[in-house]
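Here the complex is missing a single protein chain, while all its other protein chains stay put.
And then chain A:
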Amino acid sequence: MTTVLLNRRGLLAAGGSVLATGILATGIPGLLLPARADGLAPTESMSGGANNYRKGAAIVERIGKGGFWMSGTVRRAGDGAPLAGQRIQIWAHTVEGQEHEPQSHGATLTDKDGKFRLEMPQIIPIFGQPHGHLAYDSGEFKTVFLRPVMRSAKETSLEAHFVLQPA
């Protein structure tokens, strides 16, 4: 039983690290990903990523009272160039509301280095996993929905990284 358990978790973790490696390896794509001679691969939407999405969440300074940090990067597929001014929508089940409720949603823009960071209420486990949702859905690039999972419900931050391809 334990093996099954670890395998499935491991698989999930491996998925995450493959994603992370994909981003970290942009400097030396030819070495780590020989099949990707054309550069950084675009991020695929994660399964369940779009669940409880609400279109057009407003750009906010902070979601609710804050206390938890969601951060990440947005880059262009191929050359990995940081994408500034991209709108990233964020939502989760937090101590201040359920996933589908409007107050649980907000959006932020990436800075000149393609980085974003938005304070939000503490994420808590919902449907058996503490996780957040992020969306890029502005039209210029292909829509991507992410659903990163926290290693532990006690963590107070979470990261997600986008590599976008033209729509």
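Everything that follows uses one rule, which is that a contact is a pair of C-beta atoms (placed from the backbone, for glycine too) under 8 Å apart; a residue touches a chain by one contact, two chains touch by 3 or more; residues count from 1.
Keep in mind that, in the parts below, contacts and distances are computed from a predicted model.
Student: One chain of this complex is missing from the view, so tell me which of "Xylose ABC transporter ATP-binding protein", "Cysteine desulfurase", "Sulfurtransferase TusA family protein" or "Ferric reductase" is its UniProt name.
Tutor: "Ferric reductase"
Student: Which listed residue, A:M46, A:M120 or A:L158, touches the chain dropped from view?
Tutor: Here the residue in touch with the unshown chain is A:M46.
Student: Which chain A residues touch the hidden chain?
Tutor: These residues of chain A touch the chain that is not shown: 1, 4-5, 8-9, 11-12, 46-52, 93-95, 98-100, 124-130, 147, 149, 153.
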